[in-house]
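Have a look at this one before I ask anything.
Only one protein chain is missing from this complex, and each of the others stays in its spot.
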Amino acid sequence: MHEAPIISVRGLNVFYSDQQALRDISLDVPSRQVTALIGPSGCGKSTFLRCINRMSDLVDSCRVHGEIRLRGKDIRERDVDVVALRAHVGMVFQKPNPFPKSVFENVIYGPRIHGMVASRAEAQEIVETSLRRAGLWDEVAHRLHAPGTGLSGGQQQRLCIARAIAMQPEVILMDEPASALDPIATAVIEELIDQLREKYTIIIVTHSMQQAARVSQQTAFFHMGDLVEAGPTAELFANPRDERTRNYIAGRIG
Amino acid sequence: MSDPFSGVRLNLGRRHLQDRFFQWAGGSAIFLSLVFLALLLVSLVHLGRGAIWKTEIALDIGPVAQMADVQQGAGNTGKMVREAMFALFPDVIGRADRRRLLSLLSPDAQLELAAALRNGRPVGQHRAEGAGVGGKLQVWLTASDTLDMVEKGAVDLNVPEERRLVSDRESGWIRQLEENGAIRRVFNTGFFVSGDSREPELAGILSALVGSVLSLFVCFVLSVPVGVLAAIHLEEFSSGRRWAGLVEVFINNLAAVPSIIFGLLGLSVLLGTFGLPRSTPLVGGMVLALMSLPTIVISSRAALRSVPLSIREAALALGATRVQTSFHHVVPLALPGVLTGAILAMARALGETAPLLMIGMVAFIADVPSGPLDAAASLPVQIFLWADSPERAFVEKTAAAILVLLVLLVAMNLLAILLRRHFEKRFKETRGA
Partner (left out) sequence: MHGTAKMPGICARSLSRRSSRAGFSFGRTFPFGQRDPVGGNDGFSLAGRVRPLEMLVRMLLLASSLVAILVTIGIVLSMAGEAVAFFSLVPFSDFLFGLDWSPQTAIRSDQVGATGSFGVVPLLAGTLLVSTIAMLVAVPLGVLSAICLAEYAAPRARSLIKPVLEILAGIPSVVYGFFAVLVLSPLIRALGEELGVRVASESALAAGLVMGVMLMPLVLSLSEDAISAVPANLREASLALGATRGETMARVIVPAAMPGIAGGVLLAASAAIGETMIVVMAAGMGARLTANPLEAVTTVTVQIVALLTGDQAFDSAKTLSAFALGLLLFLLTLLLNVAAFRIARQGEKQFV
């Protein structure tokens, strides 16, 4: 917490057509920690996440105002290339979405398009390292060239994490990564997230407060487009300052 | 690490260029296709616009007394027309020259005059000099296609004489007629109300149009009920059964069979085995019906499938039988969609040519058919025949006939679109309720 935050958001307002989805959000995300975004559905936490790697650009009706700084550089400036941005900020989605290609091709896809792979051996190395970090290596080492879509749900999601890791991002965004998984697979993913924070900054959207409590060091609570409060997870859960946070944690909303 | 986005490794420039190239290639593919469409339509209008006009020559015909004879059924209009023509050019003597002079008129000009006289229509105006029984009437008669083409500027008089349609002599006559004010352009009603003719200036589309309408009628009556019933059967009564899948395979394949094959089927089975009359809209319509059937089944199934399952469940839960459920509830809701598909299938059948050639609907038919058992052509076949004719003047007729065909197709498609709109609106209401 002593070094400068890797991401700092100031005065972020997001609109879909004329409906406001996020209202004046300011948040600092510390480096190499897990930050959980919690709140009832429709509160804007996913929208916030998608602004950070500008996936929000894909929605025509979406307009974003405000500052999002990654290492001090505003990612919404003209000279910032989304392609480069997304190479630095990886993303894992709610539903596992491996490409209909082999496990190997899935992992190497990002490095390859970004021209990071010089040789076959290097590709092999990237794939192995990424899969190891995603805790999937032992399970798929013998079938690297089998289709990624043939894996189980939890394995698919870890494959997607490996795919994001392979680009050596600094930040990984996770949009409810365990919501489509069974409890055992969820536990595996949570453990993985805990390990990954050694190397990566992770922002995770979750609808489960238990999950937020288990995996995150920082938590931000969103409610109806507002960032109600944010702080160290233990503190926020033990001692919510705001009435709405208290109600949410107590299970009275959402 | 001051700028986290230094794209040294990422080759950003090249990659974005590639992206832009993709976009550009797709855009130009669309652009090219649109240009082609525009070129097609513009050239058709350009080629066909002349066909709404025809050229007429004014002749002083008389004496009036003789015309009265014609009305009684006697008299020789041919002689009257010839003499009037020669009178315009007294210096043209000699059989060959006079024949060429007469060729400026449509060969049927005398019949035109006779028909006009018999119908008792006023055929012309009295010239100022010489009123009365011995006087003459100024009558406008259809000019030949050659003169028509010259008037429409389709003949380039700068081309050396031996390589052009019109000799210097003829163009001289034409100029003289123009100077005398004896040439005019009128709306070519004949194009829309008369049948085919060997003479381009007289040819019209009515016989072909009626042939098309009759064929389509037969096609509609046969293919729509059978197609819709088949769709109901497949969708409502046997969905999921194995042989329904088999029927589906047959229908899908049949939909992609070349249309000419259906013509061969018609030739061999309908004409050969059953001995139905050749060249008739009846057989044409039957062949088109076989061709349209798969399309209608496929579109009707889609329409039936879009009826919410809850409606079927509601009816079945009230104790309605499956037949009752289908015909009381599902089919009425699907009907606009079914009709939309049927209209589109009919539009396709209207433009179809190849199978009709096979069953002999290519004969030269000048008379307007009065029923599905009369020999007839159809509009696209007429277009094919005219496009094949050597006379220059048929080009504009062909293009004009194409424009008529396209207008009909557009009208049918618009009707289908309107129906679909209506359909969608109704469904929103159903869902809302």
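Letters are used for the chains, namely A and B, taken in the order the chains are written, and counting of residues starts over at 1 for each.
To be clear about the criterion, contacts are C-beta pairs under 8 Å (C-beta built on N, C-alpha and C of every residue); 3 or more make two chains touch, one makes a residue touch a chain.
Note that the coordinates shown come from a computational prediction; the quantities given were computed from them, not determined experimentally.
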Options B:L32, B:V45 or B:A87, residue touching the unrepresented chain: B:L32
Touching the absent chain when the full complex is considered, from B:A87, B:L157 or B:V257: B:V257
Selected residue (touches chain absent from view) among B:V247, B:I311 or B:L415: B:V247
Candidate in contact with the missing chain, chosen from A:N53, A:Q155, A:T201 or A:S216: A:N53
Where the unshown chain meets chain A, residue by residue: 53, 55, 58, 60, 82-87, 90-91, 93, 95, 97-101, 109-110, 113-114, 160, 163-164, 167
Residue numbers in chain B that touch the chain omitted from display: 10, 15-16, 18-23, 25-30, 32-34, 36-37, 39-40, 43-44, 47, 225-227, 229-230, 232-234, 237-238, 244, 246-247, 249-254, 256-262, 264-265, 267-269, 272-273, 290, 293-294, 297, 321, 323, 327, 347-348, 350-354, 357-358, 360, 362, 380, 383-384, 387-388, 395, 398-399, 402, 405-406, 409, 413
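Rule of thumb we're sticking to: only the chains that are shown with their structure count from here on.
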Whole-Å separation of chain centres (CA-atom averages), chain A against chain B: 62
Chain A contact footprint on chain B (complex, rising order): 1, 3-5, 7, 9-12, 15-16
Partner chain B, residues of chain A touching it in the complex: 70-71, 73, 80-81, 83-85, 87-88, 113-116, 170
